[in-house]
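Worksheet: one structure, shown below.
All protein chains of the complex are present and in place, except for one that has been dropped.
Moving on to chain A:
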């Protein structure tokens, strides 16, 4: 049951092969068995999950809530879940029980899905390896000495190890796509504004976006359908009609033009990944698409631009963690300054502190123009690169990450090398456009991701291309042997 797709599980529930309760208990048992190794979950919601599953089974007799009714999933611990600890993998929020549900948690519950638990992540989503978590690193099910990627590392590892059939993630600079690539999943970062951010703990507000992490493009379409839509509680969410993502999955790719940015195949990309990605591109040609080399001339500026804007926003988003109203508070504060200093010193990890410092510096009087304002200008140039490119091509394709999964501890003390892990994903967040990572093969038993990038709100087009690719390949069906 644990290697089935959402579509297969939906069919199984429909045909009475198993009940939601059986399915849920199966996953809970697997979590019990494997989570000590993988550390994918911070909180397992056993009781609630069984109650939700029973409710789904009862509902089914009178017509189900949606195609996903009764199917379990896991939420990244960045989404507020009412009555359940929502930690953002930080000591700061270790004792925080959210009093409300994030909009996407609510929407997914309305669709009838069962929440198995809250998944591990990099602290406040800051990291590319899931090593900055207060709850310890997540291990990659494909090689437990390696990282699963980050920041949605727990969400990726949970699905890859068969501890959940699907999960939610968030992506600020690659946090859905990179772990999806490293764990052999389909991970979608939707267009900024498509999915509500209400109740999703903010890292960098102008870049954060929630999305589905699944085994297949078809599942991605199903879960995105449940997550997407305008939310009056999020001023940056957009009012627009949501298409039926399932309806266009099988459309032909004949005549599509796929842009291949030369900058994505330059220095920094490992040769094995380059080969796998080129092989995958050839498959699209077989399906009638044309490849066209393009240029995104400002690509090399995305990392510096991102590492000004994201920390700047984060530095103020994280000011609310002050020990006054909720979360960690230091023992016996002597005065106000002591309360703030020790609470934040104790509550935040090194990477979070590093980014708060960088962001505070970038916004300081006298530096604002040189850093933040300039970064915003570069951000517009990066967006403009994509606008120009999409005048000639329908989709842009390339690697998701420059390397396969690396060893735990290998890069954690070298932030600059770590930041390069996101060199192909960050520009997509800066431009606000959708990006999708799909499995494209294995290198030394480690998964490789192919990234597809689309125009604003063209998720359906990306899912269609990915689905056609998955019909012709079986990379996405590979699972790690240790968790069979």
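Keep in mind that, in the parts below, contacts are C-beta pairs under 8 Å (C-beta built on N, C-alpha and C of every residue); 3 or more make two chains touch, one makes a residue touch a chain; residues count from 1.
In this text, contacts and distances are computed from a predicted model.
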| item | value |
| --- | --- |
| Candidate names "Carbohydrate ABC transporter membrane protein 2, CUT1 family", "Alpha-D-ribose 1-methylphosphonate 5-phosphate C-P lyase", "Aspartyl/glutamyl-tRNA(Asn/Gln) amidotransferase subunit B" or "succinate dehydrogenase"; UniProt protein name, chain not shown | "Aspartyl/glutamyl-tRNA(Asn/Gln) amidotransferase subunit B" |
| Hidden partner chain, touching residue among A:232, A:293 or A:392 | A:232 |
| Touch criterion as defined above, residue of A:29, A:58, A:336 or A:387 at the omitted chain | A:336 |
| Candidate in contact with the missing chain, chosen from A:195, A:224, A:312 or A:358 | A:312 |
| Chain not shown: contacting residue from A:13, A:68, A:200 or A:352 | A:200 |
| Interface with the undisplayed chain - residues on chain A | 79-80, 86, 88, 93, 96, 98-100, 102, 197-202, 204-206, 232-236, 312-313, 316, 318-320, 322, 324-326, 336, 340, 360, 363-365, 368, 372 |
